[in-house]
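One protein chain is absent from this view; the other protein chains keep their places.
On to chain A.
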Amino acid sequence: MRLPVLLAALVAVATCSEIFAGHQVLRVIPQSDEELQKVQELQGLEHLQLDFWLAPRGLGLPVDIRVPFPSLQAVKAHLEAAGVSYSIMIEDVQALLDEEQTEMLRSSRQLPLNTDTFNYEAYHTIDEIYNFMDMLVAENPNLVSKLEIGRSTENRPLYVLKFSTGGTNRPAVWIDTGIHSREWVTQASGVWFAKKIVQDHANNEGVASILETMDIFLEIVTNPDGFAFTHTKNRLWRKTRSKHSGSICVGVDPNRNWDAGFGEAGASGNPCMETYHGPYANSEPEVKSIVDFVKSHGNIKAFVSIHSYSQLLLYPYGYTSTPVPDQQELHEVSAKAVAALSSLYGTKYKYGSIITTIYRASGGTIDWTYNQGIKYSFTFELRDTGRYGFLLPAKQIVPTAEETWLALKVIMEHARDNMY
């Protein structure tokens, strides 16, 4: 019966042994009583260890036989001598099993084959995200390209996706996620944004119109060393992983390392603290590479840096209570963006300048970008407001990304319509 074979197969799979190597599955369709008899004879030859997947039933009905490698010659000779034709359905049973095993492992590890089968509702590792980026580029070579803008402290590549329909150095929007590695919903949202941009372009809706005149740059894993660390050692790691002489503590807060009020109140000079600003501005390669990119590009019109959590939309400054000259306009854009965000799921956001809305923070990203002349500089703090905090359940990834995207579109459209 099949049971012992099934058990053997299970044992084989469990112990990863290859007991079906070289086995073939032959199909015979008896056309006459003689042929049927010949096939039935095989059933009696126990030493051949044949495994009838489809037993002989009658004329014209297929008989499928798994033949172990040592018996192949004998069985084929038996059939050929009697003039019974057969076909080889499976050339190597073990090879098929191996392939299935790989496929099963692949789907259980959620290794997608393309960006349509990628699971946007789950958190991913850095390798999975880097793999996603390559797939996206491969699927959309005329729209998406991958730029390496530098290397992290631990020598991981810093990748930026460029979405462009052409032109030369068009005015551009910059979006970064994951600068603080423990804020996992941000990297996950970044992945979703990337796919969304491609989809909108394909369907000629949404940001397709923005892409007619502007480029979009998206850095999804802005702090890859920190991100890797949150997967392997400490889920709540925030900073980079740089080491500095004179301290056993590791890491610099990449959102205190920019050259805007660097080192002033609102950051810590203690290497062991989460808001350590670093030994000097742009000491962190993760920060320096963006600084270099922004300066050499020279035509970025909107800059959005994404964090979690608190549900806030913020504009400069954090290092000083002096309002920015464009305070009024930025406040109005924020109001509009937040309204768009809330319209989807009712998620409530507050908005305002960094220093008036959360706290004084010096050396921050958007303070620097604003002072570079990038008027539309914003920071988001995504879901939630503290219930799960950094450990936001995966099922909230897509709703968060969807609502945030509506706010991002408001900002991008405003930049496009108010070129400066």
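Methods note: a residue touches a chain if its C-beta (ideal position, glycine included) is under 8 Å from a C-beta of that chain, and two chains touch if they have at least 3 such contacts; residues count from 1.
To be clear about the criterion, contacts and distances are computed from a predicted model.
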Which of "OCX32 protein", "VANG1 protein", "AP-3 complex subunit delta" or "Translation factor GUF1 homolog, chloroplastic" matches, in UniProt, the chain that is not displayed: "OCX32 protein"
Residue among A:Y123, A:W174, A:F193 or A:F380 that touches the chain left out of view: A:Y123
Omitted-chain contact residue, chosen from A:L45, A:L61, A:A138 or A:C272: A:C272
Of A:W237, A:Y317 or A:Y376, the residue in touch with the unshown chain: A:W237
Of A:I129, A:I300 or A:L392, the residue in touch with the unshown chain: A:L392
Residues in chain A touching the chain absent from view: 122-123, 184, 229-231, 233-238, 248-251, 253, 268, 270, 272-275, 358-361, 386-394, 396
